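Only one protein chain is missing from this complex, and each of the others stays in its spot.
To keep things simple, chains are lettered A and B as they appear, and every chain counts its residues starting from 1.
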Amino acid sequence: MLTINLSHYLIIAAALFCTGIFLCLTKRNTIAILIGIELMLNAANLNLVAFSQYDPTKLQGTTSALFVMVVAAAETAVALAIIINTYQYYQTIDPQKINSLKN
Amino acid sequence: MKPHNEVVVFLQSLYKDSALLMPEWVLCITFLGLFVADLWFKKQRIWLLWSLFAGGLVATMIVTILQFNSCSCQFEQFFFAKMLYLDTFGVFFKLFLVGATLLTAFLIPLSPTFRAKENFFRGEYFYLIVAVLIGAYLVAMAQHLLMFYLALELISIASYLLVGFNFDKKSAEGSLKYILFGAFSSAMMLYGMSLLYGLTGTLQVGEPQWITTIFKTPTLLHYLALSFFAAGILFKLAAFPFHFWTPDIYESAPSPVVAFFSVVPKAAVLAFVFRWASWFPSGQLEWVYAVGFIAVATMLVGNLAAFWQDNIKRLLAYSSIGQAGFLLAMVLVGKDFNLSSLLFYLISYSIANFLAFALVDIFAHFFGQQNEMPYAIENYKGIGTVKGLESVAFLLAMLSLAGIPPLVGFSAKLLLYSTLWENYHLLASQWILWILFLSVFLSLVALFYYLKVPYQTFFLPNTSAIPLERPSTFYDVYAKVLVLILSLALLVLFFAPNIIMAAIQQIKLG
Partner (left out) sequence: MTFFFYLFATLTLLMTLLLLLSKKLIHLAFSFLGVLLGIAALFVLAGADFLAVAQILVYAGGVLVLIIIGIMLTQTAPKENGQNITSHSNIISAVLVLVLFSMLVYAFISQPFEQQTWIQNAQIQQKTLQTSTLPSTGILLMTQYLLPFELTAILLLVAIAGAITLLQYKNKSRIL
């Protein structure tokens, strides 16, 4: 038997997920928004791992979390390349000040 | 998993299944070949890279057609450790996707970046498009949520980069917005996926047992999980709550890429959505309401906002949102829908769309690089007398998108409406009737903004002195031939829809 209640893992993950969303919605800095997105991905990973405890032969959750990590790393690399590229044009990374496109 | 024998047997089955992945192998070889060729050849050999790209796509198309033919004798199966599912529906979508990519390949030489003398057109362009196509192929067949997520991320990451490929200020901003919205929505989708895993104990979707578990008891948790999961899908479809990115990205990205985005990733995700829709139990109306609401809102947003646009690319962006709404409305029809009307609509929409974007680029080049805004609609004033063929073709593309006879867009819309009408009788849901009325009304509204550009070209006097800089003759002839072929396709498919209907009607969803 597993000693720790499953829902405790899920609540921690939910807290991380909501923090991530809050960062994405409020921060006026693209890198902070990126950190928010990473937090959301980590929350999903924590969920996957917590559920995977009950799936010991197939381990679908744990393996998926591994792939998610790879994707997150690739996404961060691309996002930072794009952020630095934008910074070279605009001299800022505040998404509200980067608005040459019509809204 | 301990015994050694089991692993060997498993590997043997994977080896056998890899024959079914033939089109994907060809695509991967094209991808790697382009990667190496881009490093090997000098920049001036851009046409050589282009022909490698087009050749790889043609080869993929042939292999996919072979797969389609062998598929027609009703084999439907899970393969690759149940990651993918092969049926006529999936293979047809693959055929459609590679066809659309091939059209994109023919659009690329028209883009200002390709024609410009500075040669800042990069070979990376080609293999990123191939990477998107690999992702789209796998999304169209995915039966495992992890597979779906990875393939979708491959599409997304390559798309974020492609948006930046004008290498200018606007393009940088477009790709920044795209990656922020995209990564946010895919993180939401992943969280939803993890909850779905918790609810069902498996990431393998579509098995009868999975369907009964997931649709058994609609509770708060069930709604939360499915709505989070829907976020990523709606983002890729540019549907209602996640459509904000579309106009900005369409305005900033290179036009062939935009034409590609408005068809290929959308069609791949639609294939996945329709698989889900076929699993919905017919009795459950909650999901009919939810999808119906999103479809209606998407149609409204797309068609109404398009009015106020004065940039042709933004106008086409809102038009594509509106069209996605029409396609989503088809999900409502659920298990028993008439697939052929959906597929026919998809084909007619993409031909008209590609024609429109080809013309946008041809005109943008005509208005000249020195013009600050080559995509503004006011440029088009009185251009009909100067560029007759192109203007008429633009009129045809717009009329087909709006659904006016004698163009293929009309027959496609008629088929779609008749299918909705049949299903209204079948399901007896007032909701479907309202959606039908609304979509008919909105296609009338759409006529006004679709005719905005043709009105400028034909009825307004030519005020600005257009620099009559003649483009190089080769590109001129190439553009004319491409435009003629696409416009003829719009007309021919109206008079003889049987050319593709015969193939479409064999298609079944597994």
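By our rule, a residue touches a chain if its C-beta (ideal position, glycine included) is under 8 Å from a C-beta of that chain, and two chains touch if they have at least 3 such contacts.
Since we're looking at a predicted model, the values are computed, not measured.
A.B. asks: In the full complex, which of B:C28, B:A59 or B:L414 touches the chain missing from this view?
C.D. replies: Of these options, the touching residue for the absent chain is B:C28.
A.B. asks: With the full complex in mind, choose from B:Q67, B:S186 or B:T200 the residue touching the hidden chain.
C.D. replies: B:T200
A.B. asks: Write the list of chain A residues that the hidden chain touches.
C.D. replies: Contacting residues on chain A, toward the hidden partner: 1-4, 6-12, 14-19, 21-23, 25-29, 31-32, 34-35, 38-39, 42, 45-46, 49-59, 62-63, 65-67, 69-78, 80-85, 87-89, 91-94, 100.
A.B. asks: Hey, which chain B residues sit against the chain that's not shown?
C.D. replies: 1, 7, 10-11, 14, 28, 31, 35, 80-81, 83-84, 113, 116, 118, 120, 122, 124, 127-128, 131, 134, 138, 146-147, 150-151, 153-154, 157-158, 161, 164-170, 175, 198-202, 213, 219-221, 224, 369
Convention: only the chains that are shown with their structure count from here on.
A.B. asks: Cα centroid separation between chain A and chain B, in whole Å?
C.D. replies: 27
A.B. asks: Please name which positions on chain B make contact with chain A in the complex.
C.D. replies: Touching chain A: residues 1, 145-146, 149-150, 153, 157, 160-161, 164, 169-170, 172-177, 179-180, 183-184, 187-188, 190-191, 193-195, 197-198, 201-203, 247-248, 251-252, 311, 314 of chain B.
A.B. asks: In their shared complex, at which residues does chain A touch chain B?
C.D. replies: Touching chain B from chain A are residues 10, 13, 17, 20, 24, 30, 33-34, 37, 40-41, 43-45, 47-48, 51, 54-55, 57-58, 60-61, 63-64, 67-68, 71, 74-75, 78-79, 82-83, 85-86, 88-90, 95, 98-103.
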